[in-house]
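Here the structure is laid out as structure tokens; the discussion comes afterwards.
What follows is an incomplete set of chains from the complex, kept in their original frame.
Chains here go by letter, A and B, matching the order in which they are written, and residues are numbered from 1 within each.
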Amino acid sequence: MNKCASIITFNIIILSLIGCSLIAPKAKVPEMDPGFCMNCHQEVTPGLFQSWVESKHAKNGVHCMTCHIDHQAATEQKSMVFPDKCGECHKKQIEDFQESRHSIGFERLRIQGEYLGIPQEIRAAFCERCHSIEKKCNSCHTSHRFSLKEARDPAACGTCHLGPDHPHKEMYETSLHGTIYNLTQNPDRAPRCVTCHMPEGSHNSSFGIARGPAGTRSPVVDLKEVPISKEEQERRREEMLGVCTGCHSRRFAQEQLENADQVKEAGFKLMEEGKESIQEIAKEGLLYPSVAERMPHPTEGRTLVLADPQLYIGTSYIERLFFTMFKFHSIRVWKSGYHFSPAYTHGYGWIEMQLDLIDIKEEADKLRELLKQEKK
Amino acid sequence: MNKCASIITFNIIILSLIGCSLIAPKAKVPEMDPGFCMNCHQEVTPGLFQSWVESKHAKNGVHCMTCHIDHQAATEQKSMVFPDKCGECHKKQIEDFQESRHSIGFERLRIQGEYLGIPQEIRAAFCERCHSIEKKCNSCHTSHRFSLKEARDPAACGTCHLGPDHPHKEMYETSLHGTIYNLTQNPDRAPRCVTCHMPEGSHNSSFGIARGPAGTRSPVVDLKEVPISKEEQERRREEMLGVCTGCHSRRFAQEQLENADQVKEAGFKLMEEGKESIQEIAKEGLLYPSVAERMPHPTEGRTLVLADPQLYIGTSYIERLFFTMFKFHSIRVWKSGYHFSPAYTHGYGWIEMQLDLIDIKEEADKLRELLKQEKK
């Protein structure tokens, strides 16, 4: 957009804001000329300004001060707009969101061993970028365009749900669901993340999830970490089947989800086998460094932690082998079972777990062999 | 599409089906009111119904019963429609398909050691999802839209041809061919999978493939596993060159394919070096578990199997190191040579093979060292 056109747009926006004040939004708008901020910001941050101009907010008279309160606050460090503020207009969405695991993203992070063991600059560059979703509606509804089209696209979910430890994005993209959606861009032709996890615009992204969580801990839990009853699990499974049957027969959908349940169990069984090997080695006193010799676990103390919340720093080599098995490979097997990605279930998951098991048993043998030599 | 519009569409469809019966398709259509299924299915499986509505099948009077025969059969377990059925109308395509390796996908799977060694739920979640292509035209022509645009897109091929053990999709997407096609979506500007492997709509996807196969077995074979003659290999190379010269000079194309031949040989040489290290270790009696101590190979029996059809379960650690070399890294080197992906040839392939070789030789040394200690 050239400068001239931009100024015309700006004037139209100002005029509509004046008009819009007659049909005021629900949130209380402080008494301030909306042109005050924009006068400068169309020059100093043109990209930001342009995004807002094209937003539904702009069309509905939601301007800088509606959310940032006053110009003083907006220029201060960390002038973030928190969900409470958004909730003044988007009440239903915030209520749903509070039911989802997204709403405890930061709270859970703060007590995570992995997070506690690293310096602040490192935390800021990764952990906090995603876990701040608890405090940032613009994790998904990116500033300052707040486009629904963007927020509903699998790519929006994929900015956090990706990578070796939770490749949801990659699983989806390598499934038939993801392939057809990417090809057609038609959510009636194939599901996107929100089709199954946030149906009908619900902001409770934990919808329909009946099995979980990662690691070797037991069944799915609620937001207070309390295991969910068998009945509640069945109710959730029915919820999910309700989505599947939009396109598939109930028989087929049930078969697929039950197969995924079995794949999950098979993967966990392999993980247990690895765990037992290491527990035996620990009993035989062959962990170097031993649990006693090393820094205590930040949340679990002086104990052998295998699987979540196991750390990847300062452990013995055999525990490090298990870390990869549980953190990267096991999650691929079981989660891709439910996301229907053969490549992630098999090549990136099941094969890797079997190779991990060989590695762990080999290391156990070598440790015992070295001990035998030493005793001679 | 809202419900009202959907009902109107439905009525139009029914009317056209009545009209279409005058220009009947080749396949015999059982005497049944086509509205019988749709009456319910537009409600119970709206996504499925909508996909069919938009299909060429719908436009040409091919409805539920044309393929699923009767409603009873359609609701039974595994009411799949097999290629024979599709072939009643699509004769040429089925004939071509029978010439391709796709047509023996399931047959080959059933006698594969890897497949035989794992429980049924695991087989269902990965192996069978892709290898069922032998029995499912809708592996590529996804139900119930059967869109030609979708089937011809590299993404359709990529639902199976991806992952650590055959990253054709990833190689293509990281080549200049794939990059330009993805950018332009113009098959005249850069080739897609089907441009080279299924030219002019041929369903013989083995077209023009003159070198192969994976593993350390020798040259390309026909569908009966009989090696193909030198002359036939040259004829196929000429076929492929015929595709390349649409855009490139013959000199350039030939040079590129011959370079790929050499890259393949160089990768195989590295693999042979790894193999020999392990064969020596086996002769020295240093495989743990030894071939005698372990479960016999499901198809090869009590023998040391290195490269295809090697298993990844229950082998010695040094064999597992070779498994990764042959199954994941070697295939990247040689296949990406022909798909022109520098990242897969080098970073994901060649470097990894060289590192595998160091790992294998180190393990051989350690095994010998431990034996020496033991004998003291």
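We adopt the following convention: a residue touches a chain if its C-beta (ideal position, glycine included) is under 8 Å from a C-beta of that chain, and two chains touch if they have at least 3 such contacts.
Note that the coordinates shown come from a computational prediction; the quantities given were computed from them, not determined experimentally.
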Quick one: 2 copies here, how many in the whole complex?
3
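Quick note on the criterion: only the chains that are shown with their structure count from here on.
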Provide the C-alpha centroid distance between chain A and chain B, rounded to the nearest whole angstrom.
31
Taking the complex as given, what residues does chain A use to touch chain B?
174-176, 179-180, 182-184, 188-189, 245-249, 251, 259-260, 262-263, 266, 337, 340, 342-348, 350-351, 354-355, 358-359, 362, 365-366, 369, 373, 376
Chain B residues touching chain A in their complex are 1, 44-48, 50-51, 75, 77, 118-119, 121-122, 124-127, 129-130, 142, 145, 147, 149-150, 153, 155-156, 158-160, 162-165, 288, 312-317, 320, 323-324, 327-328, 366, 370, 373-374, 376
